[in-house]
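Shown below is the structure under consideration.
Here the complex is missing a single protein chain, while all its other protein chains stay put.
Let's turn to chain A:
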Amino acid sequence: MTPERALYLYAAVPGDTAVDALRGVGDGPVEVLTADGLGLAVSDVATADLAAVVAESADPRLVGALAQRHDAVVRAVAASGGATLPFRLGTVVTDRQAARRFLTARVAALRAQLARVAGCDEWGVTVCEDGDPHAEAEPADASTAESGTAYLLRRRQHFDRLEQRRRAALELVAWTEGALGETARDTVPGKRQDALLLDRAYLVRRDEQPRFVEALDRCGDRLAVDGLALRVTGPWPPYSFVDLTVTADE
């Protein structure tokens, strides 16, 4: 049976992390629970509030609001300067005791992940064609004046040009990946890597940030010359660089 009240988890942090007055999901105050030198940013929630967000008949915008609040709290916690391991959206545990049990169950793993992201932010970078990639129209049907051979030749030249452009784009993207990767501590592919020319998240040390931003601008300028658009989001808490599934009940 679902309890009436539970604890919403935002992020795992070092035990000495302090958060300013901050309201979480459902407006409850955010606090940091500690155990074994580790901390958890949490707030008390009514389970009915969360059930209302995911109910079949619920306004889907509620989930957007939940995500925004989750992100706002994780950001605020990260802004306090300490390493931050965000939880997956909607992670709720039964009570404080269970939360502490979770911390003590995997101290080593949590510490290792915290060390990995300490002093770093995440940046999202995508590259896509700027505007319509098929702007160059295919040759029109052969006119009566044109021989079939001439038409086919023209058509082949058209596809050769497209192929050349595609190769040039891939080369530029590879160059961009190299330039950004040099300054980043780590990188992982994003969800749209198949649909875009580039979709990656970069983990960047804060003291390397000016160099990274400089590299972004340099790459963006060069890509734009070839009609490719660089899009940058960040800095984010290291959402994409947490790789941890913890069984709390061992």
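Simple rule for what comes next: contacts are C-beta pairs under 8 Å (C-beta built on N, C-alpha and C of every residue); 3 or more make two chains touch, one makes a residue touch a chain; residues count from 1.
The rule we apply is simple: contacts and distances are computed from a predicted model.
According to its UniProt record, the chain left out of view corresponds to "Putative gas vesicle protein GvpJ 2" among "Acetolactate synthase", "Putative gas vesicle protein GvpJ 2", "ABC transporter permease" or "3-isopropylmalate dehydratase large subunit". Considering A:Thr2, A:Thr104 or A:Gln157, the position touching the chain not shown turns out to be A:Thr2 (whole complex).
What chain A contributes to its contact with the hidden chain is residues 2-3, 6, 9, 12, 47, 50-51, 53-54, 58, 60-64, 66-68, 70-72, 74-76, 78-79, 85-94, 98-99, 101-102, 113, 122, 124, 190-192, 194-195, 209-210, 213-214, 216-217, 220, 230-236, 239-240, 242, 244-249.
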